[in-house]
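Shown here: the complex without one of its protein chains, the others still in place.
Note that the chains take the letters A and B in the order they are written out, and that residue 1 is the start of every chain.
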Amino acid sequence: MSEQFEPKIVAFVCNWCTYAGADLAGTSRTKYATNVSIIRFPCTGRIDFMLLMKAFENGADGIIVSGCHPNDCHYTSGNFHARRRWIVFRSLLDFMGFDTDRITFSWVSAAEGAKWAGLVDETTQRIREKGAFTDFKKLDCSTFEKISHDAITE
Amino acid sequence: MARIGVFICHCGENISATVDVAKVAEKAGKLSGVAYSVDYKYMCSDPGQTLIIDAIKEHKLTGIVVASCSPRMHEGTFRKAAEKAGINPYFCEMANIREQVSWVHPKSDATTQKALDIVRTMVEKVKKNTALTPIKVPITKTALVIGGGIAGIQAALDIANAGHSVIMVEKKPSIGGHMSQLSETFPTLDCSQCILTPRMVEVAQHPNITLYTYAEVEKVTGFVGNFEVTIRMKAKSVDHSKCTGCGTCWQKCPSKKIPDEFNEGMGFRTAIYSPFPQAVPNKPVIDRDHCNYFQKGKCGVCQKICPAGAIDYEVQDEFLDVKVGAIITATGFDLKHADFFPEYGYGQFKDVIDGMMFERLASASGPTAGEIRRPSDGKIPEKIVFVACAGSRDKAKGIEYCSKICCMYTAKHAMLYKHKKHDGDAYVFYMDIRAAGKDYDEFVRRAIEEDDVHYIRGRVSRIYEKNGKLIVKGVDTLMNGDPVEIEADMVVLATAVIANQDAETVAQRMHISYNKHHFFAEAHPKLRPVETNTAGIMLAGACQGAKDIPETVSQASASASKAIGLFSSNEMTREPIVAVVNRQAPPNFTSCTGCMLCMEVCPYHAIEREEMKDRTGNLIKVAVKVNAGLCQGCGTCVAMCRNKSIDLQGFSNDQMLSEVMALLNS
Partner (left out) sequence: MTPLQNKVAELFENGTISLMIGYKNAINKLAVPCFIDHATQVEQLIYTPECKGNLSVYLHKAEIKQAKKIGILANIATLRSLVQLTSENQLSDIEKTVITINAQNEVLVFDNMEKVEEYVQANFPEYTEEDKKLLEQLNSMTRAERWQYWSEQFAACVKCYACRAVCPMCYCSSCTVECNQPQWIKVSSETTGNLEWHTMRAMHLAGRCINCGECGRICPVGIPVHLLTAQMNLDIEKEFGSKTGFSCNSGYALNTFKPEDKEQFIK
């Protein structure tokens, strides 16, 4: 493969801090990788873990989840609730053997345009090294074949 | 069938320099459901908006996606344009291809592709949008002012003078607060009561202000424009409608040895009392904890002698429910008291006093009639040491913050002393002098240069008594840390300003935030300094943090203007980005199972219990509902709800999932 792999990465971000931070990266003309596209939520508290699952199912190779720093939430506590949710969700994924390194969790404030750009580049590079996310696709073919094969031979 | 219009903006060359806008417009035009797609130099310009409006009308568009700058920039602009064209403004979405595409990526196919991906995502979102109507909430044009100090007085007068009703609640028997205790005020040295009492009288006599003294806020429910407040009217034991304030009762009351709070314990009052001669209302209450009748069951002198027959021993606390549209919290502050400074002998030596006690000694209406006499033996001190930062800015004491007013009042105290005792010596130990107000530094310079107050930069380590003198040991850091020892007759500690003891309870009752020192939290430290996180509740004065009088009055007027602004219309319009609980036909009513686990996550207490009943009133189902007046639209409850019974308008499950699918499936 001569061409380098370009991962698809979805970013789930809150409107008030990270989205504004990403806007700031724009107004400061900070350059970063094109691989990440943002989906805007009012708050990290709004981000449903099922959306992350759906993103992977639909071909995302990596995910960024980012919102306001602790104590800076526009809605006072949405990010605190989100943090607990991610602690639990991440440990569930890990227990199921899912590669949690494909999800970057971060706090990026409205003033941290440079941090956002760095986060995008760093995540893109990490996912690029990991290669395409195929676990779900494999699930749909190989595992099922194996099981049905086992079932037949029994 | 959706007919979506896509409008790609060049933003001059801001977008078109790196994104192939024509290609994006062309490809977007082929997306399913897109009826019209065009690119244009400046979408936000008048011709650009006209282009959008005409296109909506001509192509009968049901929704639009404007691919241009950040929605944080122009969402409002394009929503208005959509509305002008006759479609619901919430059928307009923006694809941010400037801040998040053209400005951060070089000119390339990948950049153009990303712009198209974002356009496609927003097209799928807008297809799932629903018509939303701004929420209208009626406003009760009455303000509640909690606290009758100078902050509360100023706010109440401002609101009342603007023509709105005000209810003022003060927990003490009189309004006036700490300012009524002060002698003279910096930096002009005008008498505190002379400037304050006319305001107090104005409050009492104002036709728009209802004053409840000896009362406390018990409970606050509701939301901006529509608060319901329960006020506890503590039993005064005196019927103020009959009482004329003649004063016979407190002259005859046999319990005369009760430390007088108004004079900081340096005098006595009776059990039936009015706290000070200029009190408003100047009518007494009975302090039941110290009254012989209530404690021992016998006495009743005041009842026998009251010419108006106003004394009522049977009366109980009463509760009053009021409806208000805005609340101004002006509950004030407290000072650190005794036992906090064992090393300074406070509480142990009678002549080590705090700043407020000094105010009372210097006040013409105080226990010494304005002569500065030390509490132990009534002698006029020859030498006074003032200690600034007693407790403040002291991590070891747990108070890292600056109390802000002490530098100024300490200079004032030293000056007042020097003005009254010309040959006396005044020493001030200080860490830094923070005199950043208008005419403040000049004031401190005057104390040092004209009134010859000795300023020593350094901290006091210890104070002890020796031969009737208070030995103050400290260092002078400007003299290489040389030890300093002063034999003083009196020591005044500028103790730290702290939050009221019940501040935490008050905050919890109001559902407002507070910091670790229990000072109430403003919504934004810089840009929203007088509002709280709870819409409709404002802050005034030192309950938010240490403040001097000018600052307090400014903040009070600011919060009053917030209330007046709110009251300027009959109803309030809010963005309809709120959570809703789904509705189904009976007998289900809703898929909500009433686990109520979402109630706790809501930062705004917007989720309420709802009971579904049949025609005969039998309870069929318990679920939750969202109070749209309180909901701010964070959506934390939505992600919490296991079976998706709550959804967020504008960021619904359907919309968000469509976005994810569209972004990844080209």
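The criterion applied here is as follows: a residue touches a chain if its C-beta (ideal position, glycine included) is under 8 Å from a C-beta of that chain, and two chains touch if they have at least 3 such contacts.
The structure presented is a predicted model; accordingly, all values stated were derived computationally and were not measured.
Student: Which one, B:D190, B:E571, B:E600 or B:D614, makes contact with the chain that was left out?
Tutor: Only one of B:D190, B:E571, B:E600 or B:D614 touches the chain omitted from view, namely B:E600.
Student: If the missing chain were put back, which residues of chain B would it touch?
Tutor: 588, 591, 593-598, 600-601, 619, 622, 640, 642-644, 653-654, 657-658
Student: Hey, which chain A residues sit against the chain that's not shown?
Tutor: So the residues of chain A touching the missing chain come out as 49-50, 53-54, 57, 70-71, 77, 80-81, 83-100, 104-107, 119, 135-136, 138-140, 143-144, 146-147.
Convention: only the chains that are shown with their structure count from here on.
Student: Can you list the chain A residues touching chain B in their complex?
Tutor: Those in contact with chain B are residues 6, 8, 10, 15, 19-20, 22-23, 25-27, 29-32, 34, 37-43, 45-49, 51, 54-55, 58-60, 74-78, 81-82, 85, 117.
Student: So in the complex, the part of chain B that touches chain A is made up of which residues?
Tutor: 70-72, 96, 98-101, 103-106, 108, 110-111, 113-114, 117-118, 121, 513, 533, 577, 601, 603-604, 632-636, 638-640, 648, 651, 653, 656-657, 659-661, 663-665
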